[in-house]
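Complex shown without one protein chain; remaining protein chains in place.
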Amino acid sequence: MDAVVVVAQVAGAGGAEKFINALSSGLALGAIYAILALGFVIIFKATQVVNFAHGALAAVGAYFTVYFATVLNVPGRFLEFLPYTAQWILSAALAVLATAVVGMIVERITIRPMIGEPLFAVAMITLGLDLIIRTVTNDFMGNQARGLNDPWGADIVEIGLLRVAKTQIVTMIVAVVAMLLLAWFFRSRMGIAMRATAFDQEAAMAQGISVGKVFAVAWAIGAALAAIGGIFSSMAPRASAGLTPFTALIVFRAFPAVIVGGLDSVTGAIVGGLLIGMAEVFAGTYLATVSWLGVGFSGIVPWLFMMLILLVKPYGLFGTEEIRRV
Amino acid sequence: MRGRPNLFTDYESEMALFPTTTKRVAVALLLIFALLVPLGAIPGLSFLQESSWLVLINRALVFAIAALGLNLLTGVAGQVSLGHSFFMAVGAYTAVLLGGTPGKTVWGLELPIWIWLPAAGIAAAIIGIIVAPTAVRVRGLYLAFVTLGLVFIGLHLWRNFGKIAGGPTTGRPWPPLEFALWKGDPIISFAKDGPWLGVQLTSDAKTYFFLLVAVIVFTLVAKNLMRTRIGRAWAAIRDRDIAAEIMGVNEVRGKTQAFAISSFYAGIAGALFAVILGRLIPETWDLLLAVEFIAIILIGGAGTIAGTLLGTFFVVLIPRIVEDITFFFADQVANQGPLAWLGDLFIRKSPDDILGFVSTGAAGPGLSIFQLNVALFGVLIIVFLIAEPLGLYGIWIRVRNYWKGWPFTY
Partner (left out) sequence: MTSKRTSWLVLLVVFALIAAACSSGGGTTTTAAGGGEGTTTTAPPSGGGTTTTAPPSGGGEEMKTDFGVDVESKTINIGMLVDLTGIFSPLTTDIADAQIAYWDDVNANGGIDGWTVNLVIEDTNYNVDQHIEKYEKIRNDVVALGHSTGSPTNVATLPKYKEDGMLFLPISWYSGWGIPDFDGGLALEQYTNYCIEAMDILGFINEMGGTKIALATFPGDYGQDAAAGVKKAVEFYGMDLVYDGEAAVIPGQDQTPVITGIAQSGADWVFLTTNPSTAAELMGGAAQAGFQGMWTGSVPSYDFRLLDSPVAPLIDQVYYQPGYNVVWGEDVPGAAKMQEVLTAAFPDRRPSDAFVIGWVYSISLHEVLKTAIANGDLTRAGVVAAANSLTGIDFGGLAPNQSYAGTPNEYVQRAIAMFKPSLEKYTAAGGAEQVLSGEGTTTGSELVKDFFVSDAAKDFEYTEPCYQL
């Protein structure tokens, strides 16, 4: 703790409180970015698809949560003996599952026929998907902000100098749990199959791995992670109004995280997410008064940071270096 | 030689711009068609001369210039760029800085078009040259994301340089499309209605002719670039960069040239885009615009000129056509026209209409017509690319080959 305080003093203006709060806020934002980046990376790693519809899937997940938790009240209405928090978590879990199913359907209909086609043709398809999914979701959602009615609301916990929103604590916990589950998954049979497929599709097929199934699972996991990211990016304190038609755009803010970590690296996504989240919040906290940088400078700090990293490490921090052959 | 279109006996004829008679005739017909469009002289398509269509067609022509540039960079030289809108913005703001009218809050030098238009291209090209070395270090998708970063950094700059870009939500006016020798009255004005050679033309029609000439020039330049040393070097770098280097192709120079020329195209297109719209806000130069160009060249068919042009018209005009179709059906249903039964299938007439998922009101229930337009555009992209991943050009090749071999299937 002492070390943190010392660093805080070095950081100057505003002192320890400012520093600690920026740190926690940055970690919470970073956790969201990391979750979004993870989903993106898993889809890319397993299927070589740059998924531009990731933001749309995030919005779908958040919308399902709104729908299940506030409109339908499932599964809460069958489990009234449970406390509200538990009911809400079940609704959110159901929403994540539903989004995973959406991801699988999308993969089966639009991505599977494109196996072996040029990378960017497939990327274009996901762009078309993005238009469709977002339009349909927005239509169901209406264009007003929709609150998720999560049990934590805008509540704040004070621990010494630190003031942190309950939702941010939950975000970080969920991010850690999701990463542990993924680590476990990659050791499972299916996970190994996925790693093999990522390494070499044809060789994997020759070993009797059903590549189609791997694709479906990758999209399901990717979509589920997108949904989790979408849910947490529609919560207080950052999105106090709730889910809006523009929630989907948060994925663009997570892109630098994907790149900084390396497009095909799971570890990279996590590290990149946290780094980018912190870079953004720290720039916002400490550089806001530097007027020559312009208004909204913190918004481009992630991109500048990404470019800097790429100049040093062209494949990101943990990305696989492409072996260039003649 | 006659009747053997694919037989070339020397390199020169193989490399010719229009190698076959069919091609020559087709291009000539296309040109005549293009000249007649704004005069409303084409039977059945005379509605194209209406300003609402001409404005769209003009936008397509401007986009065609930008898309040709991106096609050289991405399609021919293989460097995927999501930052095309950034280079367009550089061009547009150079143009307005040199050609715009100064005001209380903005700078402008009021120079004539023959200075600001080339300068727009050159400024963008210079930025392109500065960015190019990154492409040597960073490759493939990573490069795409670096260029994407340029878009966001650009947006930040335009928002904060109010002296050049104007107010953040209101922008500033661009100079009109007028040709003058120096400050003062223009010699030729494309921005005012009036007669040309005795034919009364609207400003949109005049702008159309200006842009048409520009597109033809830029198409020829692109086509020629592709069949010279530079173009072949680009293709070599795209296909296998190390192999290209071993064969003596200078990778750094090739990529720099690709970025410079592509950005030049983008700069010119950006300036013209802003000029024909008259006023733009910084948010115009966002990711969506850049993605639109990637969509254009991929839907058209990467690496081909014809495909790029086809793709441009597809992406720019299809939303309008889709819109007209949905409105047409809404109208049919409302007035019980002959095609009302088809419209009944999807247009909601009453709250308990189960079949209809499209409503004609401003906001739901069900998708509004406006939302349907957006979604249908997405559907079209997907259907087209699944049907033919090589884009419209691929479809064209397939159709052509079918008729070449007709009545045999191959």
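Lettered A and B in written order, each chain numbered from 1.
Operating definition for what follows: a residue touches a chain if its C-beta (ideal position, glycine included) is under 8 Å from a C-beta of that chain, and two chains touch if they have at least 3 such contacts.
This structure is a prediction, so every number in the text was calculated from the model and none was measured.
Peer 1: From the listed residues B:L109, B:I129, B:I153 or B:I325, report the one that touches the chain absent from this view.
Peer 2: B:I325
Peer 1: Taking the entire complex into account, which one of B:G121, B:G149, B:G171 or B:G378 touches the absent chain?
Peer 2: Residue touching the chain left out of view: B:G171.
Peer 1: Can you list, in ascending order, the subunit B residues touching the missing chain?
Peer 2: On the side of subunit B, residues 44-47, 50-52, 55-56, 59, 104-105, 159, 166-171, 173, 277-281, 284, 321, 324-325, 327-331, 334-335, 339, 351, 360-363, 365, 368, 370-371, 373-374, 380, 383-384, 386-388 touch the unshown chain.
Peer 1: Tell me, which residues in subunit A touch the chain that this view leaves out?
Peer 2: Residues 14, 18, 21-22, 25, 29, 70, 113, 138, 142-147, 149-150, 152-154, 156, 163-165, 235-242, 244-246, 249, 253, 280-281, 284-285, 287-288, 295-296, 298-299 of subunit A touch the chain that is not shown.
Just so it is clear, only the chains that are shown with their structure count from here on.
Peer 1: Distance between subunit A and subunit B based on Cα centroids, please, to the nearest Å.
Peer 2: 33
Peer 1: In their complex, what parts of subunit A are in touch with subunit B?
Peer 2: The contact residues of subunit A facing subunit B are 50, 52, 110, 113-114, 117-121, 124-125, 127-132, 135-136, 138-139, 142-143, 252, 255-256, 258-259, 263, 294-297, 299-300, 303-304, 306-307, 310-311, 314-316, 319, 322, 324-326.
Peer 1: Quick one: which bits of subunit B touch subunit A in the complex? Just the residue numbers, please.
Peer 2: 80, 134, 137-142, 145-146, 148-149, 152-153, 156-157, 159-160, 240-243, 246, 287, 291, 294-295, 298-299, 302, 363-364, 366-368, 371, 374-375, 377-382, 385-386, 389, 391
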